[in-house]
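Removed from the display is one protein chain of the complex; every other protein chain stays in position.
After this line comes chain A, so read on.
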Amino acid sequence: MTKPIALAIKWVLIAAAVVGAFVIATKLAEAGNTLAVVLAGMVGLGILAIYATRRGVPLKYLAPGVLLMILFQLWPVVYTANLSFTNYGDGHLYSKEESVTDIVAQSVREVPGAPRYKMSVAVKERASVETADLILLLTDPAGATFVGDTSGLKPLAPEGVTKAPSGKILTAPGYTLLTARQVNARSADLSKIAVPTSDGGGIKPVGLSEAFEGKPTMSYDAATDRITDSSTTPPTVYAPADARWTNVANPSQTLPQGWKEGVGLANYTRIFTDSTLREGFVSIFLWNLFFAIFSVLSTFLLGMLIALLFNDPRLRFKGVYRSLLILPYALPIFVTALVWKGMFNQDYGIINQLTGLNVDWLGTDLGAKTAILLTNLWLGFPYMFIVCTGALQSIPQDVREAATIDGANAFRTLRSIIMPLLLVAVGPLLLASFAFNFNNFGLIFLLTKGGPFNGADTSIGSSDLLITYAYRLAFSGSAPNYGFAAAVSVIIFIIVALMSIPGFRRTKALEEIN
């Protein structure tokens, strides 16, 4: 390539990256995330500094990888770890202030027996429909007309007022009526309007053409930090406890809206003190380990055997066989796992029907585990077949020939020449496969949901992996608890990381063969 073209391409790419960073920064600015805007800007500048100048040549190679690693690996880990120190979850999404506003706003009840008005929204004549104070023009069921604003309800003289058949005022002298779209544009102002009435309630709009008299039953006292519900006799008092508003007289009763707060190490203490978790952990962990190792080995062996078979130059129509074998890999697991589930059915499944067995595959411990391993073998071997085929084709023919000349038989060649070279290539992929299967949530969830469950305990299933177990643990309460789930994820992350270290050491040793 000539230099000017290369230069042009380089600058176009740099410009594209900087524009990309700018677009992302704008979007983040719209979302109001200042820190992220700064970071996006720094990334943009960094790209300029690294690629537009001649300095820092190694960085030119490192930067993309590092950037992607931070984005897709480090950031989720940090985010999850951060979340694990909070109680974030259903009912604990917003701040305490927001929970108070919401509770008070949602407690507005219609005053019994109060009239229901037909309503039009208006502003004073010649005032701006976008900004002027809103006025409600009301018609009560008897047909009397009123003007309502924040100062109260006043009668509106019927002269010059025209009304629709429903009673809704269409024109009134001295007022400009807003169209539906104009009213809608001021939804926020409209929701704050409450025309005060003599009994302490307020007339509030419903949609575009109705208004009702309502009264909040909850009130918040900032000085004592208490919410009082006046709809009960005697009034119920709620005090903050455990990130919820709790009835002082009866602590088992709480208001549904809680708030998000930091809980320190509470999620982690719960993991290590939960009795079912402690009892179940060892058996789940062993099965999880066995499942991951067995899945990797069985799929690898089957995939490699088929790959060796199909690598034989004498075989015809290899393309056809290979495409067919990749099919299980190409079909979505959501379909195939459910099909397998149907095939394992004790009464109606094809497996029992063909073999004449009456095995309760999904209802017994051993049956469920066997079913899972068989299904995963079927799902996983095509991947191993693909990578082994690729790796085998990259092993030079002369090495094999040399082995044959040295008098090695086929098995010896496989064991001493092909296998080591193959493992160099697929070793890291086996590790990746192990990590994937260690957390193979989809398969377990679709096939057995972790079951069968024994001993009247639905928190620990006998085919549970740590990840499915953690899922149930975190989400089996009344409300999904993301903070707790995050803490469990962090623990699983640490376990997988610790187990991967020896694996990576081992692949390093393999590398030296090359």
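Operating definition for what follows: a contact is a pair of C-beta atoms (placed from the backbone, for glycine too) under 8 Å apart; a residue touches a chain by one contact, two chains touch by 3 or more; residues count from 1.
Keep in mind that, in the parts below, contacts and distances are computed from a predicted model.
UniProt records the chain missing from this view under the protein name "Carbohydrate ABC transporter substrate-binding protein (CUT1 family)", selected from "Sulfurtransferase TusA family protein", "Sodium:solute symporter", "SUMF1/EgtB/PvdO family nonheme iron enzyme" or "Carbohydrate ABC transporter substrate-binding protein (CUT1 family)".
When the whole complex is considered, the residue among A:Thr86, A:Ser99 or A:Thr389 that touches the unshown chain is A:Ser99.
Checked against the full complex, the candidates A:Leu83, A:Leu190 or A:Leu422 give a single residue touching the omitted chain, namely A:Leu190. The chain not shown here is touched by just one of A:Thr26, A:Thr150 or A:Ser231, and that residue is A:Ser231. For the chain missing from the display, the contacting residue among A:Pro205, A:Gly280 or A:Gly303 is A:Pro205, taking the whole complex into account.
In the full complex, chain A makes contact with the omitted chain through residues 31, 65, 68, 72, 90-91, 93-94, 98-99, 102, 106-110, 116, 179-181, 183-184, 186-188, 190-191, 204-210, 212, 214, 231, 242, 244, 252-253, 256-258, 338, 341-342, 345-348, 362-363, 424-425, 428-429, 432, 448-449, 451-453, 456-459, 472, 476-479, 481, 511, 514.
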